[in-house]
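What follows is a set of notes on a single structure, which appears directly below.
What you see is the complex with one protein chain gone and the rest in place.
Chain nomenclature is as follows: A and B, assigned in order of appearance, with residue numbering initiated at 1 for each chain independently.
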Amino acid sequence: MEQWAILSGIEGNLVAYEALLDDIRRQRDSVAELYVLGDVVGLKGDNRAVVQRLQSPRTGELEPQVCIGWWEEQCFNLYLLGGLPDAPELIAQEGADTAQHLFESVSRESVEWMRSLHFGFHELDCLLIHGSTVGYADELTPDMPAIQLCDRLIRADAKNLFCGRSGLAFECWIEPSDLCSTIVTLEGTQAPKEQGRSPRRVVGVGNVGRILGQATYTLYNPANNHITFKTVKYGKAKGFALQGSQSQHGHESPDIRASR
Amino acid sequence: MKLAVMSCIHGNYEALNAVLSDIDRHKTDQIYCLGDLVGYGPHPNAVVEMIRSLDIPTCQGCWDEDIVDGLNACDCSYPSQLAEKRGKQAHEWTDQVIHPEVREYLANLPITLQAENLAFVHGSPNSQHEYLLPSMDGFAALERVLSTGADVLFCGHTHVPYVRDLEGGKLSMRVHQPGQAETQKQSTVSLKRIINAGSVGEPRHGRPNATYVLYDTDSKQVTLREVPYDYQKTCLAIVEQGLPPIFAWRLARGMEFAERADDPNHVCQR
Partner (left out) sequence: MNNPSFIAVAGPSGSGKTTWIQQSFKDQTAPLFYFYPGLDTISVDLMRLGYGFPEVQVIPDQQAQQVLSSLPDGAVVYLELGFHLSLESPLLSALPCHQVAVVPPYLQESEWHEWADEIVLGNDIAMLDAVKQPELWHTPLQGQVFDPPSLEVVLVELTGGAYGKVHRLKGIFEMPDGQALYIDFVAGLEGIEYTELNIPRWLEGRPHRLSGIEVTGYNLEQKLIAQTLLDGSLADDMIASYQQQYKTLNPVEEEIAV
């Protein structure tokens, strides 16, 4: 059974990304697609190295399919390639010094490459995107009101919405039902309509680079709709990866070498 | 309390006068306006002066915003290249004739108004550019009402009036997070309502008549009003002012000057 590996938020952390690639290689069920849902760059790591790593996968490695994240959008703004020239959101959140640091940590060529990336991917009945179709900054979490997640799923026009902005790993099933909608126009009253939909899912795919020593990502099997969240522990000193895993039904996958 | 709510006047002074007279006859306690006072029509200054002099609480429409900020509506809010060219012509004309104090008034309009359990917006609570069409998914529509915290959401922008009741919607939610027990929640949403006020000055329901709504906060009754007026006067003024004559032709047929966007739920990313 072929699976997809879906990750987000490398944030310049090349070591974490390498550890994660190692983990993907070790999967018993082969991984056929590799999606990177934005935030490739960040403040703490080596942005240039990560961009280069993504641009040129090694022989035999999957070609990562990368879409734009919130940090990339800030780069567009700083390099005057985006809609908001002075990156007000970034400066409000992180300060002007940080903005300068980010500006210096990426090359113009890298930013142009980011600019060529997609806003998201529609594959099968899935939308894979950094925030949501509302924007890069839209942070979906399981603590949001159900109606808001429901709205994002409707806008996504997909049964599975994979996103990365929150950095959390979660799956959240939403089932709207029993809504009676009645419309009156100048021409009269239309017959009431019952509205509802089959359950759909928002999946937070975790975050690779934000927490040092621990990268999380998601494996998705389109054939059986099964989600597995993977946590990869890594450390330079040990030279090999420690990892733990948890799946939708709580059972652990058999290829674990060391659990937490 | 009896309310009258109107929207999308678009510089059509004749239509506004007819609607105000109709409102007078219905002895309302309060009038609200949902923006788009200017754009396309020949009398933007007179319309704004009238709304100001009557002290009508008004929220900012997409045209009011564009006249203030410069034309920065994204291309995507136009349904066609032709509509965009016409929109730009209308914008440039309006931008030239508008008085500084009118511009300032438009700049200071609020995006939303709220009064007890009622909310007032131009397009949707998300954006002045979003269309809440009656065909919108019921739960998406419900989300727009709930995001305001109100029970009744008044909007305009589509130029065709309607009332939509959304009742009994249930949402169940099941969350799984690694290392945590699965949680489940279910909620039912009480009756919410969207009332679209139509358009005073640029109707699109296939007749030239102005439209607006009456709402009784006690009985919760809504009345969609369609008011005939001398639209030929406005048509003549459009041509006299040097605006494209096609605007007059479309107005006389209730076709709206520029038709609405293809993707009504699109939210501009600018």
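Here is the rule we use: contacts are C-beta pairs under 8 Å (C-beta built on N, C-alpha and C of every residue); 3 or more make two chains touch, one makes a residue touch a chain.
Keep in mind it's a predicted model, so treat the numbers as computed, not measured.
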item: Partner chains on view for the chain not depicted; value: B
item: Touch criterion as defined above, residue of B:Ala46, B:Ala83, B:Val97 or B:Leu133 at the omitted chain; value: B:Ala83
item: Positions on chain B contacted by the hidden chain, ascending; value: 79-83, 85-86, 246, 249-250, 253, 259, 262
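In this text, only the chains that are shown with their structure count from here on.
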item: Centre-of-Cα separation between chain B and chain A, whole angstrom; value: 36
item: List of chain B residues in touch with chain A within their complex; value: 126, 134, 137-143, 146-147, 160-179, 185, 187-189, 205, 211, 222, 224, 226, 265, 267, 269-270
item: Touching residues on chain A, where the partner in the complex is chain B; value: 83, 134-135, 142, 145-151, 154-155, 168-186, 193, 195, 197, 199, 216, 229, 231, 246, 248
